[in-house]
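There's a structure below that I have some questions on.
Here the complex is missing a single protein chain, while all its other protein chains stay put.
As written, the chains take the letters A, B and C, and residue 1 is the first residue of each chain.
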């Protein structure tokens, strides 16, 4: 079993118009810049993108939005260091936004991966983000019912992958990625280092290979924050 | 911050009559034998015990039952290698049983630790174990609503602990323990080795210290399966 | 007569193993289904999952070499293959319930033509124990059953509707029996293969609900084991 593919283009192949794509990362940590840019090269339209943020600067998710490929963002915080790409299109009514509290976003993705179609959370009760959602009362306290989130594809940045898809991450670049890997029909990973099976201690695997479909090695991945500070752009 | 306590007796102190106690372990792997035996020494009555099984042989949870301290078991599989202690009392009507499918048991405990009061699962739909539970339909498929499980105390066997409560486990002895650590008001850990903060790589922590209250070092812990094969007994 | 014809458990397990693809993620129920691992097709490397938190475990260790912290859901000692991982129970059942397993293979007391399965309890006596069975039937992309075609008393195990307590509703998709391979489609038993030595009529007579066909019925051919 070898889940590695020949390159970035093959890694993102098959992501078609209208696909829902989860993209790992929080702030500049964990964004799979190379996979996102390969997706821009591939050019599918009307994507729904799920990420904590909505892109910064002129690279990564921001560049995906600038390329006119994103119909809808599902995120908790579409206002990071330089959110111009999203802001412009949102204010122009050219992109949809589903705003989800951060912990609910994480839990909805976990639920999608774990086969839990709905759950109750105290988060957002009594706020406009709970509008229209079922309310349940447990032990005298009200809770909001939230639904699972799944995706057609997940784009994930890992530190080490073995060829069977077992993954580790680097520090806080872990964030949403282990959850998204479980919730997508096809999980696509860029890893800084790809090793043979046995190259990761079984005790230290964060994402077991069952959740991973394709792996591409990107030995010197770009870090989003570094790119933004350098004023880099996709184009 | 130092969560270590002086010994096993102090570790289990305060577990009173009627307490609900989660105990880690699956089969013979991960059962905190020394903590359980210290609890028998302490002698509280009418305990509700949550574990995947219901004790084997004449040690650990079986000995706790034999000591007449358990009012109710919540478990998925009360029939392991030598379940005499539970079986005798159950057939005599002297102990209650709440039977929970294994995955639902794990998810209910996780939900307890994660502040999720209820969730829906396909598991047990249409079976007698769903009797009386609310049914929800999502995307045309029926699901059973399940409630969180919490406990007053959790007894956990770890491999390495640092003094702040960060834990690692040993192989399949991990099982329910990381979940139970999150779902108890007071989590009590026996660790084979206790190290200073920094002694566990932050990437490799399985249970972060926020979930742990008390730590006792047990440098040569008994393994339940070994004890059973040796015909050992608590008494 | 059927007793002379019928496949052994090993042969049923062998037949089930033929349908496991290379690289498939597989959970084998405790007991009889565990035999399937022994008949893995040459050149294929399925990855075995166990509920208690291991992916890619291998054979039992040599006697005396057991480490009882490395066991499977049947509490038997196992070894690891390269690329194994450990995880906790919630993650393990996320794999199951989330549909990440390609196939789960389970034992059966009864299977109904609707795909209902009864395999955890005969009646309401004794100590009930369910383990992971109710999760597994809703987890895998494909839920298959291994079973003798009839009970020891000769009663059908493939039935119109189960009389024993259910494990799950409409969950089984394929049944490997001692006489046949039967799929469940749209609430019907669809016969795919049968032993050459048994007639359709005789097979139907030991089956508790109508056997439909959909195209040719193949011969169920297995090696001597």
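In this section, contacts are C-beta pairs under 8 Å (C-beta built on N, C-alpha and C of every residue); 3 or more make two chains touch, one makes a residue touch a chain.
The structure displayed is predicted, hence computed values, not measured ones.
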Shown chains touched by the chain that is not drawn here: A, B
Selected residue (touches chain absent from view) among A:76, A:145 or A:186: A:76
Residue of A:13, A:102, A:145 or A:186 in touch with the missing chain, whole complex considered: A:102
Listed residues A:175, A:190 or A:213, member touching the removed chain: A:175
Positions on chain A where the hidden chain makes contact: 26-30, 52, 76-81, 83, 86-87, 90-91, 97, 99-107, 109-110, 121-129, 169-179, 206, 223-226
Touching residues on chain B - with respect to the absent chain: 1, 110, 112-116, 162-164, 166, 182, 196-198, 200, 202-203, 205, 208-211
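Just so it is clear, only the chains that are shown with their structure count from here on.
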Chain whose average C-alpha position is farthest from chain B's own: A
For chain C, residues contacting two or more additional chains: 54, 86-87, 90, 93, 96-97, 138-139
Where chain B touches two or more other chains at once, by residue number: 107, 121-122, 169, 171
